[in-house]
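Got a structure here, written out as structure tokens. Questions coming.
One protein chain is absent from this view; the other protein chains keep their places.
Showing chain A:
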């Protein structure tokens, strides 16, 4: 890729949830139906780690057994315990522990007891960092914050905490307040492709007719290339019609998220985060 900066690879665990109707999860691993040719593919914890070892990212993720937060019943418990068994297999398979940091992923659905067991188990493995997984899947916000708070409280203070699949700016601010450090999400670029720009006041739907005569930049406080050069009106004519429209709004949305991160970072350092 010729990318000289930090890189993180996921294990493929999330695809289990998003492609569940194609998957069969057993103790051995996950059987997918290949979206390319329809043939069955098995992904074991060992496979996932081996591939991630080859890719060579700075941070790699354990293969976990993820369930939707809306799932109830014994499946949630099964997935949590399996995640703990799989972390050991991941650790054993990891051939580059001095170059790549293997993060464990806390599961347990919305059940505080299951989450506790998982937290204890992962912390005991003394991993370089931890992710909080299994969220951002349709659960209510109250349940969401509660689980994040519980996890950050149970994870070591001196290691990174990565909440997976979080991308709404508000969610990021709240999780940061609860003690999380890292996030990933397709939201900024996906919403850009649908014509929505992330701005200080919220979400700007560029496809809206009112945008056709709005000659302001996307966000008056943004200093990105797109906000310096182009108006909402012009972007309105581009989005959903030209690939360039998606490109430009994606560029701005990513810039916006980077600025959000910088603001969170500096406000904490300067002791004014609550404001």
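Definition applied: contacts are C-beta pairs under 8 Å (C-beta built on N, C-alpha and C of every residue); 3 or more make two chains touch, one makes a residue touch a chain; residues count from 1.
By definition in this document, contacts and distances are computed from a predicted model.
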Worksheet item: Which of "Glucosidase 2 subunit beta", "Queuine tRNA-ribosyltransferase accessory subunit 2", "Large ribosomal subunit protein bL32m" or "Cell cycle control protein" is the UniProt protein name of the chain not shown?
Response: "Queuine tRNA-ribosyltransferase accessory subunit 2"
Discussion item. Using the document's definition of touch, tell me which of A:123, A:233 or A:254 contacts the absent chain.
Written reply: A:233
Response to the item:
Across A:37, A:201 or A:275, the one contacting the chain not displayed is A:37
Item to complete: Write the list of chain A residues that the hidden chain touches.
Response: 1-2, 36-37, 212-213, 215, 225, 229-231, 233-234, 236-238, 241-244, 247-248, 251
